[in-house]
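My questions will all concern the structure given below.
Only one protein chain is missing from this complex, and each of the others stays in its spot.
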Amino acid sequence: MIHEISVFLVVELVGTVAFACSGAMVAIEKRLDLLGVIVLGVITAVGGGMIRDILIGTRPPSLFLNPVYVATALIAVLILFFIMKFSRRCQDLLYSETYEGMMNFMDAIGLGVFTVVGMDTAINAGYGEYRFLMVFLGVITGVGGGILRDIMAVQTPYVLKKHIYACASLAGALCYMILLPRMERDGAVVISACLVVTIRVLARKYRWNLPRIEIRDRE
Amino acid sequence: MIHEISVFLVVELVGTVAFACSGAMVAIEKRLDLLGVIVLGVITAVGGGMIRDILIGTRPPSLFLNPVYVATALIAVLILFFIMKFSRRCQDLLYSETYEGMMNFMDAIGLGVFTVVGMDTAINAGYGEYRFLMVFLGVITGVGGGILRDIMAVQTPYVLKKHIYACASLAGALCYMILLPRMERDGAVVISACLVVTIRVLARKYRWNLPRIEIRDRE
Partner (left out) sequence: MIHEISVFLVVELVGTVAFACSGAMVAIEKRLDLLGVIVLGVITAVGGGMIRDILIGTRPPSLFLNPVYVATALIAVLILFFIMKFSRRCQDLLYSETYEGMMNFMDAIGLGVFTVVGMDTAINAGYGEYRFLMVFLGVITGVGGGILRDIMAVQTPYVLKKHIYACASLAGALCYMILLPRMERDGAVVISACLVVTIRVLARKYRWNLPRIEIRDRE
């Protein structure tokens, strides 16, 4: 039991680090200062859960009661910042294909885990019967941090325009909702999270995108 | 009684469709993908009520308990998206004066109805004595969805800069607050909502705008 929780926690922390780094990178690209990098990094990592807690009325949001996620995000952001600050070679590395692939993979893990965590939180808060709400809370836990990051960095939310990001989270949430009554929780968690990761990795490799409308400019 | 509720519901759904279409059009103009169009459309339609529920502490926000509004918005957005996607002629129609006039009228109905609904919700939640709060909740229910739409689309909120938008909602809210203790609710609803629609239609026709300051550039 303790062993299983530990594995789950490690996976959550991997996701937290990936989300924090994605927020920090956006802040660095926008030329924000150290505090801006920290704030964007941490908010990307814990923002989805904060939105979820505000919606279901958990007071105060759980991130304040269990600071391990904020602390992990903070440490990850600081390490990234000082590597970027003092090593030109590492700066180049961070823009490499390898780094991007690795971050994409970690980010996918975070998306999968956070989606499932969000749904569990909804169930524990007594909303297990509202299926629409449950799925929504899973997706918002997964993508909410990235939305806050993009709003604060004043750029169109990534989730609204590229690759199959929110859709992967949605697929995982629906999968978890269907599996949960039919098998034990651990199996449902693993399958749902793996589904999210698989969709994200394939979406990046084969450049899947949702349809969009090509309009002529009219102005 | 059932008949009256039905009429009210139809009017609410007309407003929902208009708001959803306005969100979807912004998303299409910003070249967002299908998911982005859906998210912006739905959030424009139900976002005002969601902000109101967060402020007064309705948990979870009522949109999750009665999914008819989200479903209506979703269907409206999907129809709009596929019309725009597959018919160049319809694309042109959507940019026509007729379409804009029709949407403006439906949007005005939505603004009027949502403003009144927001105030009723405040009263039902026990805040009938806080007049300032009641009016604010009416206005935020009316304009909040549009604000969320513009924040997520990274453009200055329409409500802050053009035509008499929030002012129409505010006039309707004040009217409803004054009429409610003096006549029966149905009459107050109809008069207040009609006031909002009238102001909006006249504001568009005669290009009413609030004063603004013309400053020289200093940079």
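Things worth noting here:
Letters A and B mark the chains in the order given here, with residues in each chain numbered from 1 onward.
Everything that follows uses one rule, which is that a contact is a pair of C-beta atoms (placed from the backbone, for glycine too) under 8 Å apart; a residue touches a chain by one contact, two chains touch by 3 or more.
As the structure is a computational prediction, the values presented were derived from the model and not from experiment.
Shown as candidates are A:9, A:34 or A:202; the residue that touches the absent chain is A:34. Here one chain is not drawn; of B:56, B:74, B:123 or B:174, the residue touching it is B:56.
Those residues of subunit B that touch the chain absent from the view are 54-57, 127, 130, 132-133, 136, 147, 151, 154-157, 159-162, 166-167, 209-213, 215, 218.
In the full complex, subunit A makes contact with the omitted chain through residues 27-36, 39-40, 54, 57, 59-61, 64-65, 67, 70, 81, 84-85, 91, 95, 151-154.
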